[in-house]
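Before I ask anything, here is the structure I am working with.
Of the protein chains in this complex, one is absent; all others appear in place.
The letters A, B and C name the chains in turn, as written, and every chain counts its residues from 1.
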Amino acid sequence: MIIVMRPRSTQAEVDGVASRITKAGLTPHISQGVERTIIGVIGDERLIHKEHFSLLPGVEDVLRILKPYKLASREFRAAPSVIDVAGVPVGGANIVVIAGPCSVESEDQLLDTARAVRASGARLLRGGAYKPRTSPYAFQGLGEEGLQLLAKAKKETGLGIVTEVMESSDVDLVAQYADLLQVGARNMQNTKLLRSLSKIKKPVLLKRNFSATLTEFLMSAEYLLAGGNDQVILCERGIRTFVEYTRNTLDLNIVPAIKLLSHLPIIVDPSHGTGRQDLVTPMSRAAIAAGADGLMVEVHPNPAEAFSDGDQSLTPERFQAMMGELAGIANVMGRPLSRT
Amino acid sequence: MIIVMRPRSTQAEVDGVASRITKAGLTPHISQGVERTIIGVIGDERLIHKEHFSLLPGVEDVLRILKPYKLASREFRAAPSVIDVAGVPVGGANIVVIAGPCSVESEDQLLDTARAVRASGARLLRGGAYKPRTSPYAFQGLGEEGLQLLAKAKKETGLGIVTEVMESSDVDLVAQYADLLQVGARNMQNTKLLRSLSKIKKPVLLKRNFSATLTEFLMSAEYLLAGGNDQVILCERGIRTFVEYTRNTLDLNIVPAIKLLSHLPIIVDPSHGTGRQDLVTPMSRAAIAAGADGLMVEVHPNPAEAFSDGDQSLTPERFQAMMGELAGIANVMGRPLSRT
Amino acid sequence: MIIVMRPRSTQAEVDGVASRITKAGLTPHISQGVERTIIGVIGDERLIHKEHFSLLPGVEDVLRILKPYKLASREFRAAPSVIDVAGVPVGGANIVVIAGPCSVESEDQLLDTARAVRASGARLLRGGAYKPRTSPYAFQGLGEEGLQLLAKAKKETGLGIVTEVMESSDVDLVAQYADLLQVGARNMQNTKLLRSLSKIKKPVLLKRNFSATLTEFLMSAEYLLAGGNDQVILCERGIRTFVEYTRNTLDLNIVPAIKLLSHLPIIVDPSHGTGRQDLVTPMSRAAIAAGADGLMVEVHPNPAEAFSDGDQSLTPERFQAMMGELAGIANVMGRPLSRT
Partner (left out) sequence: MIIVMRPRSTQAEVDGVASRITKAGLTPHISQGVERTIIGVIGDERLIHKEHFSLLPGVEDVLRILKPYKLASREFRAAPSVIDVAGVPVGGANIVVIAGPCSVESEDQLLDTARAVRASGARLLRGGAYKPRTSPYAFQGLGEEGLQLLAKAKKETGLGIVTEVMESSDVDLVAQYADLLQVGARNMQNTKLLRSLSKIKKPVLLKRNFSATLTEFLMSAEYLLAGGNDQVILCERGIRTFVEYTRNTLDLNIVPAIKLLSHLPIIVDPSHGTGRQDLVTPMSRAAIAAGADGLMVEVHPNPAEAFSDGDQSLTPERFQAMMGELAGIANVMGRPLSRT
């Protein structure tokens, strides 16, 4: 941590800061500049509060040097983490595609979709049983009945299940059915949910909040890691900007940025990221080319009849065509699509 | 709802859309323009999905005409709602100031603050017992012990209690202590929590999420209203933008915009909204001048030692000075500060 | 400037950075931390490039300590600057209101507006002769004819003239007519225009760009000051965010933030800032309460027939009513409205 004193700060003010650093068990290191005095803090700055210094007399600014996340960082673990989801490694040698409907609506809808996406090369099945909707009047998901349908789809197709859990009290129930428990964007900073998920033995898919910085995203992962669950997969799904032609702004820049800073795998959800089925294929290609470890894509047998998010869902036919295009990009990247 | 057909759409496509509208129990109304055909939907468009039309052949765009919220709208209730919080009316003839520490830290810290803010004219006491923190290594609140300290402060000072509830399973417990249950910005779209709070008989303070539009904000209020709780107070607390000199960008524009569209009272939190104690006073004055029904302000006896958010907390002395300035603005607005 | 070395950087890397600092005529100051080595730079960091260090081997991050602006800062001049515009002091003891139409459209339109706003207490007349429009098919202003109409309005009403200049080649012409030359938001970083304006003897109104940080805003002012023109008035007029209920997001937080960092006066344009005439009055009140030195407001005798920006223009009647409300707020702030 670096403490920048105001111009013309007094010796007493500098001493005040230094003694506060010493009191915290750390060592001050004073540099007299031309315009300002600067005080470095030697020791683990994660132990102290920025405010404990920013409000002292004579202090102009306090700059953190260390990243606030530790277990999620590349410094902690240099090699990429590979997470096993129902036998499918995510973050390893192959690109993994997760596909399925936004919401589980019925047995037919789910099983038709599951068979179709499996045939096209998807390795895991997504489907929401609990849906966090903007409107109280909108379909909120089938709940446990939806989970049972997912189990049926798994039994028939062999695809591992990815589904959202919305509250800590549901974790045990959802964990009975899911192979990968999804934390939705709206819950990325639901710390009670994160703590509950940190105690289970199943992998977690952590979606980035609409307005999360990279640091906040990794800090939410840190909740899971610090609590004891190191099976974490990150997911970029679009941020909120002024842009009008997409529902969100899919931010692919975070993919290579995460690869530099963290060992955790990161996949991309171009369906929520753009909100437009006509942008899903090009942005899926781009995600793989940017270095993503996989994709999560919404597919529905009849998007115009979907209970939710029809605008961004691919038909099985378009999904199959897309998988053909992705195979080429994945091969050039040296990470062929994961196949059964 | 208005359905805009693509240029050169065929008669069959127009007929397809019209028959889909009829099937949904509504009436189509076709206008042949120069470049495009436009189809109006007569009936309650809240019953149908935009996607059910946007994906039909020949459709270019679908525009909603009605606002998605109903109970929260001025059309539903023309007169402003006044919410009673422990005997203090919010949204009525007087401006109400809520003050207190970010987190409840200890009995002394809380009681000293409570006495001080009461003496300066605050009518309700805020204080967090459950804290949603970005870092798993940061102080997460005293939990139920914090609630008990709040009860003690209420007993001594008579100030009603405002405190956050983070999960639906905590609602009953928190409701035993709180006079106004706060939904934090991170939980604005936690639909399970909103549903639980819609079933209680106590008022709810709904904070706007960092990236919530006005419509999303009112839709979260709609969850509470539709579930049966019409004691809802809105709170603006800053949005996320590119701006670098404030922690968030306090968006006062939403205050008069809400007044035009909704009957619900709205207060402003300049402490989280700016993240800087040196901006709290001017932005508090501005909030009242913009038409806010009240303020929620962080006060701490020793901000440099606060467990959380010290940078944005006022000392009791600065709070007292600010209350003097606010009294003048409130009087000019014809809504004097609420006094015991 | 502070240079943060990567963990496990070598002595040779540290020496490399230190010798680069020495070569630039500055002094390195090395602190050996627990996890990282940190190197302070003693001397005027404005003389060196961040990149000259960030790309050296072993460097993780480079942090600037000094603000990049100097002449615009409070440190350079502690007392607030008061700018005289045609005899009206801006930034002094009184709040100044500038009003008038978005575009100069005709002699009648301009003179009617000028008389009306003068009667209500405006001290300066705004009106655009050169209009930067999003669409090439929209009205682009009357050009020099518009300037002549402004001169006529000044002659009749005595109001000083505020009008936009869009290009350095127009500066001399516009300066013949204008008492305050406006740099529009789209031109805030038009460095050629800024350099031309730095050479004239008239005050400049610098509007903040939609996406400008505070630092960038002051750096554009620094172009004017460094070139020799210290008559600069800043103007906040809304930033671009995700928000949907206002055309821009008027960011009043910048008003007190500028007051802390700079000696330059700052006024607020609530018309462009919100894009809605029904929000202009409350946000004007709020701007004064936040500490702004004045306002610039669009007024049109018949907004529904305006050539541009009718949605955000007040009628003369609404403007008069607003001025009554503003007088009260200004008095409470101890800075009564400037009067003839």
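Throughout what follows, a contact is a pair of C-beta atoms (placed from the backbone, for glycine too) under 8 Å apart; a residue touches a chain by one contact, two chains touch by 3 or more.
Quantities reported herein were computed from a predicted structural model and do not represent experimental measurements.
One of A:T22, A:N253 or A:T340 touches the chain omitted from the figure, and that residue is A:N253.
For the options B:D15, B:D44 or B:E145, the residue in contact with the chain missing from this view is B:D44. Remark: the residues of subunit C touching the chain excluded from display are 46, 49-56, 68, 132-137, 140, 166-169, 186-187, 189-194, 209-211, 216, 219, 222-223, 226-227, 240, 277, 303-307, 309-311.
Annotation for subunit A: contacts to the undisplayed chain at residues 211, 213-215, 239, 241-246, 249-257, 260, 273-274, 278-279, 282-283, 285-291, 328-329, 331-332. Not every partner is drawn; the one left out touches subunit B at residues 2, 4, 7, 29, 31-36, 38, 40, 42-44, 61, 63, 65-66, 75, 240-242.
Everything below uses one rule, namely that only the chains that are shown with their structure count from here on.
Although subunit A and subunit B share one sequence, what matters here is the overlap of their interface residues, and that overlap exceeds half of the numbers used.
The geometric centre of subunit A is 39 Å away from that of subunit C, both derived from CA atoms. The geometric centre of subunit B is 31 Å away from that of subunit C, both derived from CA atoms. Once the centre of each chain is set as its mean CA position, subunit A and subunit B turn out to be 26 Å apart.
Touching of two or more other chains is recorded for residues 241-242 of subunit C.
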